[in-house]
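Of the protein chains in this complex, all but one are displayed in their positions.
Chain lettering (A and B) follows the sequence in which the chains are written, and residue indices restart at 1 in each chain.
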Amino acid sequence: MEQLAQFYAVYGSVINFIGINALLALSLNVTLAAGLLSLGNAAFAGLGGYTAGVLTVHFKLPFVLSICSGGLVAALCGLVVGLPVLRLRGVFLAMATLAFGEVVRIAAVNLEITGGAEGLTIPKVTETWMIYLALAGFAYFLAVLRRTRLGWGLVSMREDETAAACLGIHITYYKVLAFMLGAMMAGVAGGMYAHLNYLITPRDFGFFIAVDLLIYNIVGGTRVWYGPILGAALLTALPEILRGIGVAAGPIRMFVNGLILLLVILFLPNGLASLFTRRRPVPAKLEAA
Amino acid sequence: MNLLAQQLINGVFIGSVYGLFAVGYTLVFGVLDILNLAHAAVFTLAGLSAVWLVQTGGLSIWIAFPLATLMAGLLGLLLNQVAFVPLRKRADSQFSGLISSIAMAIIFESACLGLFGARSVRFPQGTVAVQVWHVAGVTITSLQVGIVLTAALLMVVLHLFIRRTRTGKAIRAVAENERAAMLLGVNVNGIIAWTFFISSALGGAAGILYGLYFDQLGPDMGRSIELKGLAVIILGGMGSIPGAILGGVAFGLSEVLTVAITGTSNLRDAVAFTVLFTILLLRPSGLLGRVKLREA
Partner (left out) sequence: MSALVVRGISRSFGGIQALLDVSFEVAPGTVHGLIGPNGAGKTTLINVLSGLLAPTNGRVVYRGRDLHRLPPHQVAGLGIARTFQNIRLFPTMTCLENVLAGQHLKAARPLLPRLLRLPAAAREEAGLQTQALATLARVGLQSKADHPARNLSYGERRRLEIARALAVDPSLLLLDEPVAGMRRRESAEVADLVRALAGQGMTILLIEHNMSFVMSLCARITVLNFGRVITTGGRDEVRAHPEVIAAYLGTEEHHA
């Protein structure tokens, strides 16, 4: 028990970060599952985080309400931004969401209510168990989602949008839904993050975070629910692991990150999760869901 | 009035560097339909290398510039070989190419960090003899003129290369229709390598000019220009070289004017990105770009 407490004292913050990053990675996964290359989830996390933070600090709202409101605001923004933007294909969509993200970040830097560049000070409420509870909930939700009509529709869209449309799948509606769902999840994660470390700044939700989320998904694998979690866990823990073997922050750590991503995309395109997923042969008779 | 003219001149100067950078981006996109996000890292590496060559190597800028530009081109070849060639046969090569370019960007940036350290540097005093002129109420330095001239020269050379030489025509052919080009006997792989060489060389040149202009270089100088470069090529039209140049200048002007009008540099990027966002929604092909995008 002693050892556990000690372990937690040292690695507690890494464990927290792994949880938050996994939540964020999952939020992006929903959007990616629809075939949408969105780089906007960091911004949605920021919207959720700042909303929740402002509600807690200025309006004294209870924690859970703040978080939920943050998620809601993010989802609404997802709707407003998604409708026009989701018509764009591939790279164009990525750039539009990126531009959106930058505008949000710059707004956060310049507005009074968000505390400007110095950020917002928020009381700490989030505990590790809360993060992991949310993570478990989201992961379960996503795993089940795959087997619903929406889930099948998303996967079909991703494989071939034209064929999917001709099978009766309402492409735009599903895209917006996936986008909103991802935004909401990111907003909730952002809200939890806001109440974790006493302070949030616009930097926390910027371009690099957005790219990081994409990397977590690629490295971990986008086709299974635990892929993004795996990617987030590995890449968040990596600096600690490297530090343990004597590699401090700096070029080598960066290089390892880049190398992992390169090796994955070249040799393991479905991510590390594909090492664990064996194609389950479907029996020729009835199979329970 | 003079202030406005001054701002416009400044806008054109910085815009020409943006344009040069964007041309490299758009060249690769035009030929391969891939966004090479490692472009900014090459930009940074070339700039820092040039400083090193001048400062530690004692070379004159007139030698360091072409040398570092050449090195950037070679980096482009490396980039192509390692990150894009293995993915060419894949069905999702547009997406996976993007990802591997991100990976290479990170690797290149780590090289920057490792080789040149984290602090910002500048070209040593006297690298370029600077004369200041006052013309019609505006102030121009010979450095600025030199930068614009160099950028313009490179772009003219590129234009002639694309239009007049056989390789250049082959590049256009591959950009238009890869299959047809191959059937006509074009060595597509070779052309792609050429494209990366040229694109990265131009990006590297832009990095050196950028460093000379702002008198400051650091491992994160690629950060700000990366996003701006994207905005520029969207504005000008992806795949269009004149568009990239036009877009670069327009972008430079808008930046400078935003700062002049609002009196602060805070909103500068916000305006840029809002413009980018709007253009994507209204006319994704940009000012001069191709309307059709190759089906992913």
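Just so we're on the same page, a contact is a pair of C-beta atoms (placed from the backbone, for glycine too) under 8 Å apart; a residue touches a chain by one contact, two chains touch by 3 or more.
Keep in mind it's a predicted model, so treat the numbers as computed, not measured.
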Problem set entry | Chains on display which the left-out chain touches in the complete complex | A
For this session: Could you tell which one of A:L150, A:M180, A:I215 or A:I260 touches the chain left off the display?
Result: A:L150
Problem set entry | Per the touch definition above, residue among A:L65, A:V80, A:A117 or A:A163 touching the missing chain | A:A163
Seminar exercise, completed: Those residues of subunit A that touch the unshown chain are 140-141, 144-145, 147-153, 155-156, 159-160, 162-171, 279, 281-282, 284, 286-289
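One rule holds for everything that comes next: only the chains that are shown with their structure count from here on.
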Exercise. Where the centres are mean C-alpha positions, what is the separation of subunit A from subunit B, in Å?
Worked result: 31
Exercise. Which part of subunit A faces subunit B closely enough to touch in the complex?
Worked result: 37, 84-85, 88-92, 94-96, 98-100, 102-103, 106-107, 109-110, 207, 211, 214-215, 218, 250-255, 257-259, 261-262, 265-266, 269
For this session: Report the residues of subunit B in contact with subunit A in the complex, numbered from low to high.
Result: 35, 82-83, 86-87, 90, 94-96, 98-100, 102-107, 109-111, 113-114, 118, 223, 227, 230-231, 234, 266-267, 269-270, 273-274, 276-277, 280-281, 284, 293, 296
